[in-house]
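Here the structure is laid out as structure tokens; the discussion comes afterwards.
Moving on to subunit A:
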Amino acid sequence: MNFTSHRRHPLARPAAAASLALAVALTAAGCAKSEDDADGAAKPSATGADADAGQKVAAPKPGGKGCTLAAYGGDTLDLKGATVGFSQSEKEANPFRIAETRSIKDEAAKRGVKLLTANAQSQFSKQISDVQDLLAKGADVLVIAPLNSDGWEPVLRAAAARKVPIVTIDRQINADPCKDYVSFIASDFVEQGKRAADQMIEATGGKGKVAILLGAAGNNVTTERTKGFKDRIAEKAPELEIVFEQTGDFAREKGQQVTEQLIQSQPGINGVYAENDEMGLGAVGALKGAGKKPGDVKIITIDGTRNAVQGVVDGWIQGVIESNPRFGPLAFRTLDAFTRGEEVPQEIVIEDGAYDADNAEQDLGRAY
Partner candidate 1 sequence: MAAPPAREPCPAPSAGDTPPAEVLALRGLTRTFPGVRALDGVSLSLRAGEVRALVGENGAGKSTLIKVLTGVYRPDAGSIELHGEPVRFGTPLEAQHAGISTIYQEVNLIPLMSVARNLFLGREPRNRLGLIDFGRMHREAAGTLSGYGVRADVRRPLRSLGVGAQQMVALARAVSVDARVVVMDEPTSSLEPREVETLFGVVRGLRERGIAVVYVSHRLDELYELCDTVTVLRDGRLVHDGPLAGLDRLSLVAAMLGRELGEVRRKGTTEFSGSHQAAEGEPVLKAEDLTVPHKLHGVSLSIRPGEVVGLGGLLGSGRTETAKAVAGALAPGSGTVAVAGVPLRTGSTPAAIRAGISLLPEDRKSEGIVPGLSVRENIALAALPRLSRLGLVSEARIDSVVETFMRRLRIKASDPHQKVGELSGGNQQKVLLARWLAMNPKVLLLDEPTRGIDVGAKAEVQKLVDELAEDGLGVLLISSDLEELIEGSDRVVVLKDGAVVGELTGDEVTEDLLMRTIAGGAEPALPGGTAPGGEVAGR
Partner candidate 2 sequence: MTGIAVRPAAPDRARIGHWLQRYGVYAGVGLLLVVNTALTPHFLSVENFRTQAVQVAPVLIVALGMALAIGTEGVDLSVGAVMALSASVTALYLGYGLPGALLVVALFAAAVGLANGALVALVGVQPIVATLALMVGGRGLAQVLLPQLEDIRNPAMASLGSGDLLGVPYLILIAAGLVLLVAFAVRRTTFGRQLLAIGDNRTAAQLAGLPVKRVLMVVYVCSALLAAVAGVLATARLQASDPTSLGNLMELSAITAVVVGGTPLSGGQVRIAGTVAGAVLIQLLTATLIKHDLPPSWTQMAQAAVIVLAVYAARGRGRR
């Protein structure tokens, strides 16, 4: 699973003049850059206390398997005196990554653990060497936010040789749990889509026409948030008709442009479901430009960035489903329990919050 590479597929943008020969060269360069950005907005505001507030206890998947030190192999260890290596995949250029790294760092500081960090700057080869570096520098446990799911064999071999437990966050790697790594912690994007649908049903009264601003094509986040939303609408509010599905590429400008076309051709639209906050904010811009008033068209978004939650406070956005980036406490708690010899789940779903008119104002500080 991948939260952050929303914009991994620049060719998917319709603007691509792909048949020109130079497109190939451009795309190569475009790829390297565009992975850096995800849905970004707002300044990093999460203080340590805020981060802790956003932390929800792990909800083990019902019937999910566990993992123990005995099964994994290795010796017990007191996390307090240990060295933790953290490998971040992309540079901290969007709120999600900023909050994620900060959360890890804050938790390490809080627990008095020595933390080594590295950032792969969206280059997978760099991430591999980063992790090997962390191992060489003496990391006893590893927290990895993987850029890719595949290609981890060399690192896993090196870690296994040193019996170093690994926890991956926000994206799974293709390997055997409790053998190659201990556990995987992330949000459930399908569930986020379902919760967004619930809010949309509530905001519209379960009737009318809604549009979906899709994320970047070919991205699992897009696929899963779409599936969750559609399934829940079909199940609970068959009178809510999805009349429009166009990609906004997880970007504010694209979200604005697509929404402008939408409200020109379908003035009677009742709701817009944006698969991230940025596109939702773009939709708000389009509505303002068209002279609409807050609430004329209901907007539901996912992520929980500061700007979007402010939008809820201002009345332009009716609901925001959080995608929690604060993996620090959960990751450390899992590693702590594991290294002390307790059983931990192989797959942990981080609990995401939600914002609506009732709590947005008071929880604004929790938004990242």
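Quick notes on this one:
As a working rule, contacts are C-beta pairs under 8 Å (C-beta built on N, C-alpha and C of every residue); 3 or more make two chains touch, one makes a residue touch a chain; residues count from 1.
How these were chosen: all candidates are chains of the complex that A comes from, given by their letters.
What you see is a predicted model, and the numbers here were worked out from it, not measured in a lab.
Every option in 1 or 2 belongs to this complex, yet subunit A touches just one of them, candidate 2.
Chain contact summary for the complex, subunit A toward candidate 2: residues 7, 10, 12-20, 22-23, 25-26, 29-30, 32-34, 36-37, 40-43, 91-95, 98, 214, 217, 243-247, 249, 251-253, 256-258, 260-262, 264-267, 278, 281-282, 285, 288-290, 307.
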